[in-house]
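Once you've had a glance at the structure underneath, I'll fire off some questions.
Let's look at chain A:
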Amino acid sequence: MLDCRLVVRREGFTLEAAFLVAAGETLVLAGESGAGKSTLLRALAGLYDPAAGHIAVDGVRWFDRAAGISLAPDRRSVGWVPQDLALFPHLPVLDNVAFGLRARGERGSRARARAREALARVGVADLAARRPGQLSGGQQQRVALARALAGEPRLLLLDEPLSALDLPTRRAVRGELRRLLAELPCTTVLVTHNAVEALLFGDRIAVLEGGRIAQEGNRDELLRRPRSGYVAEFMGVNLLRGQLRGHGGDGLAEVLTADGPVIVAAPANVEGEIFVAVSPREITLYREAPVGSARNLYRGPVLEMVPEPPFGERVRVVLGTHPRLVADVTREAAVELGLTEGDEVYASFKATGTVTYP
Partner candidate 1 sequence: MKPGLGTLGLRLLTGLCLGLLAVLLLLPVIALILRVPSGELFTRLGDPIVRQALVLSLEASLSATVIVILLGLPAAYLLATRDFPGKRVVEVLADLPMVLPPTVSGLALLLAFGRVGLLGHSLGLLGISLPFTTAAVVVAQAFMAAPFFLAPVRAGFAAVESRYREVAATLGASERYTFFHVLLPLSWRALVAGTAMSAARALGEFGATITFAGNLPGVTQTMPLAVYLELQNDLEAAVALSVLLLCVSFGLLLALRSARLGARFL
Partner candidate 2 sequence: MATARFFRARRRALAVVLALGTAPATVAAQHSPATIFAAASLTEAFRAIAAAYHNGHPFERVNFNFAGSQQLVLQLTEGAKGDLLATADPQWMREAQARGLIDGDPVPFVRNLLVVIVPRANRAGLHGLEDLARPGVKVVLGDQAVPVGRYSRELLDGLAARGGLGANYAKQVMANVVSLEDNVKGVVSKVELGEADAGIVYRSDAQGAAAPALGQIEIPDSLNIAALYPIALLKGGDNPDLARSFLAYILSPAGQEILERFGFERLPAGSGAASRPATKP
């Protein structure tokens, strides 16, 4: 279990974050590069001294500025996998994994046996005699994990674990890492700037923005109810906010936003200042103003068109409407509409495609 509050000074801003993660759970720290995520991780590892706060793992205080406690990294039960993995180039894989065990005083043979177990757990026991330089990216990643886990740490820290891998490897490793993390008894904190990974790995996700945690919650909450434009954008969701003005009878209501009124689906008990989340897939695009009952209609230029990986079957279309909207359409639809950047289009979404929440 991890209980921490950290105040970290970076160039230009101060980062403050606090979280509570249960044992066995994985917390994802998400956000853009430069937001301070890696620094938070280093603070947890003991490689960086926060300006204030405390860190307690399984009840043991690792850091407490007020009380003057700060354990050195080698006194913490932590496993840290940096972004570049940092496998020792001068040792074969087995000795790499056994390094921590032997450093803590374990006898060579026993350390090596435990190292073999760790390697087996990540599925690369056959690589024991190889050198790190001889391994592929994915293999190195697993060895680094095994090395961090060999000592059975109470806290596992992973810094952008998949960012160094190419796309096919990433997709292959992703699922396995998810399963592994789910099995581990220790608390895990994982850092990523990739929303998909955040959603995949995180039992809980904390999105960092502007020096603070913009929102923390499980994947469902973040996806369906982002509480800030940044989180929404990060999650790839359209977010509007405004005052709920009046309920219609049919479960619909009107919300007055800064860009005009929006008809949304809202349960009767929702009142006041609310968020409106619209999934990009709910947005339909037209060349000409549609006739009919499409309620929420906007007009604007196509700013950007991004085919979605891996094969571009769907296309993300960023519109310069007010408010800014992101639509997610099939490639066929985009072709049919003859969409190109700079075109003026109409975008609309049905009230039933919205999610509202306070």
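As a selection rule, all candidates are chains of the complex that A comes from, given by their letters.
Going forward, contacts are C-beta pairs under 8 Å (C-beta built on N, C-alpha and C of every residue); 3 or more make two chains touch, one makes a residue touch a chain; residues count from 1.
Since we're looking at a predicted model, the values are computed, not measured.
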Check each candidate in turn (1 or 2) and state which touches chain A within the complex. 1
Residue ranges of chain A in contact with candidate 1 within the complex: 45-47, 72-74, 76, 78-80, 82, 84, 86, 88-90, 99-100, 103-104, 147-148, 151
